[in-house]
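Next up is a structure, given as structure tokens.
Shown here: the complex without one of its protein chains, the others still in place.
Every chain is named by a letter (A and B) in the order it is written, and numbering of its residues begins at 1.
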Amino acid sequence: MSKPSKKMTLNKKHNLMGWLFLAPGALLILLMSFVPMFRALMLSFMTGVGASMKSCGLLNYTRMFKDTVFIQSIKNTFFYLIIQVPLMLIFALILASILNNKNLRCKGLFRTMIFLPCATSLVAYAVIFRSLFANNGIVNLVLVKLGILDAPYSFLTNMWSARIVIIIALLWRWTGYNMVFYLAGLQNIEYSVYEAAKIDGASAVQSFFRITVPLLKPTILLTAIMSTNGTLQLFDESVNLTDGGPANASITMSHYIYNMSFKYVPNFGYAAAMSFLILILVAILAFLQMKVGDKRD
Amino acid sequence: MYAFLCVVSFFSVFPLYWMISAATNKSAEVISGRLIPGTYFVQNFKALMANQDVGRALANSFKYAIILTLVSLVVSSLAGYGFEIYHDKAKDAVMNIILLAMMVPFVATMIPLFQMFSTAGWLNSTIGFILPTVSTPFLIMMFRQSARSFPHDIMEAARIDGLSEIRIFFQMFIPTMRSTYAAAMTITFMNAWNSYLWPKVIMTDATSQTMPMVVANLTQGYVTDYGMLMLAVLICTLPTAIVFFCLQNAFAEGITGAVK
Partner (left out) sequence: MKRKILAALLASTMILSLAGCGGGSSDSAGSADTGAAADSGAAADTGAAADTGAADSGDAAAAGGETLTVWCWDPAFNMNAMYEAEKVYQKDHPDFKLNVIETPWEDVQTKITTAAASGDLSTLPDILLMQDNAFQKNVISYPDAFVDLTNSGIDFSQFAAGKAGYSIVNGANYGVPFDNGAVVGCYRTDVLEQAGLTVDDFTDITWDQYIENGKKVLEATGKPLISMQAGECDLIMMMLQSAGASLFNEDGTANIVDNDTLKIVMETYKQLKDSGVLVEVNSWDEYVGSFVSGDVAGTVNGCWILASIQTAEDQAGKWAITNMPSLVGVSSATNYSNNGGSSWAVTANCQNTDLAFDFLASTFAGSTELYDNILPSGALATWAPAGESDAYGVGNDFFGGDAVSAKIVEYSTKVPSNITGVYYYEARDAVATAITNYINGSSIETELQTAADTVNFNMGQ
């Protein structure tokens, strides 16, 4: 009879331990993120120029659906999300499983080289990409030499090519970054599992789909949520590669929010309201991803 | 397979090569698209040293990035561990709420945060620099996800041996999850090293300039010296690359030895 009650207290103790473990991190997030977020939320119901603000109800929230530039930025951002995130994650997963091969030579070198793009500082990355895709840049040079183009094409000033350059830049910069998580995740899978599969006659492709992908599911979920979040808040590429152009064809939501806060006559209420739209969008997508991916077997 | 890796690596490394060769060329040559290393490295180096206090910026960047990385790893891994190992409905719900914290663009919360820090008297201080990014939903979730593969039977065995919960964390979890820690360390270091907007807003001394600020300074004049700029960028990139190279074995060479 005493056994179950002892178990109860042990469970209770563990439960309490859990809260203690997560308390510092959770409290810091509460203070550093949720308190300012709450203030931003209050701000999103206010309007005015600079320091003089007055209450305006839901005006900012209805306003954004009449804002043609903002609607354009939502479309652009979702275009990036739909094309770039799946491509990048698949590519990173393939690279990680190749580089996890025990028999591969120069693994460390390859890994470092593939990671390098995301270590490159933003300034260099922007200058490099702009010069690669310049009218007299290498990309044009090669395409003209190969006879694919007759004359240099102005990649960054045409609507679709500008968007595609942004996607290429994102893929280049973040694939290696995501690969890191997959590589780290793969280490928690016993290598002998792969060897056993090999003995059983499984091909590399089969073990990729039957072992790697299922066992990496928690990590895949993590990267999917992070990339979705990162893309919906995309800022650097839009600002530094195309400056949102041509004619707002590549501007992102965050870039527009930034302009609204710091470039234009500051309208913090409106900027805050648009930011909360991003929160809602990311939260919905993350919720769906969690539904699919966050099950403990 | 090697051919594939070589192609991918080529594309990855090319910009770095470009950076190095740009750092050895004159500004006019860089924007004319010269790709071959030149002989202007020493001049670029001297110009950079005369123009910016690179030594101080490097020291600052290292100081902030190292403090932030260490504190952040402890706080976030404790939390991630707590969320997963002792998971129940309430904690899962809290985790989901915490994730919301990263979903609002920083530009929207920066001004309220600045207000808080000004009230607390933390403008222009190290604590003001690091505190907002010590605990991130991203790192917490990363540790939570990888704690999922921490074997429960080991924990039970340790508990029977009489280890306290906190000792299980420090003596069992941390060594076992070496690869996760190494990956988290790389990423956190990189983010801390490259952070710009918040440090810029909160730090007002000339003496607290970090390396990314030096790089930004160089892009501001009416005339940009691209050779010098690329040299600064190279100096700014190397530490992260080196950190990665040193840690990549730790996070990719497996931990099978530890889990026995």
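Definition applied: a contact is a pair of C-beta atoms (placed from the backbone, for glycine too) under 8 Å apart; a residue touches a chain by one contact, two chains touch by 3 or more.
No experiment lies behind these values; they were computed from the predicted model shown.
The missing chain, though absent from the view, touches A, B when the full complex is examined.
Shown as candidates are A:Leu10, A:Val49 or A:Ile90; the residue that touches the absent chain is A:Val49.
When the missing chain is restored to the complex, the residue among B:Ala23, B:Leu68, B:Ile98 or B:Ile111 that touches it is B:Ile111.
Checked against the full complex, the candidates A:Ala23, A:Leu104 or A:Ala197 give a single residue touching the omitted chain, namely A:Ala23. Touching residues on subunit B toward the chain that is not drawn are 27-28, 31-33, 51-52, 74-75, 110-111, 114-116, 118-125, 131, 166, 170, 197, 200-201, 203-206, 209, 216-217, 219-224, 226.
Residues of subunit A that touch the chain left out of the display are 20, 23-24, 27-28, 31, 35, 39, 47-51, 66-69, 127, 130-131, 133-136, 154-157, 242-243, 245-248, 259, 261-268, 270.
FYI, only the chains that are shown with their structure count from here on.
Rounded to whole angstrom, the centroid-to-centroid distance between subunit A and subunit B, based on C-alpha atoms, equals 16 Å. Per the touch definition, subunit B reaches subunit A in the complex via residues 1, 4-5, 8-9, 11-13, 15-16, 18-19, 31, 33, 35, 75-76, 78-83, 85-88, 91, 94, 96, 98-105, 107-113, 115-116, 131-138, 140-142, 145-146, 148-149, 165, 169, 179-180, 182-183, 186-187, 190, 194, 212, 215-216, 219, 226, 229-230, 233-234, 236-237, 240-241, 244-245, 248-249, 251-256. Residues of subunit A that touch subunit B in their complex: 14-15, 17-26, 28-29, 31-37, 39-40, 43, 95, 98-100, 104, 107-108, 110-125, 127-128, 131, 134, 136-138, 172, 176-177, 180-181, 183-191, 218-219, 221-222, 225-226, 229, 232-233, 235, 253-254, 257-258, 261-262, 268, 271-272, 275-276, 278-279, 282-283, 286, 290, 296.
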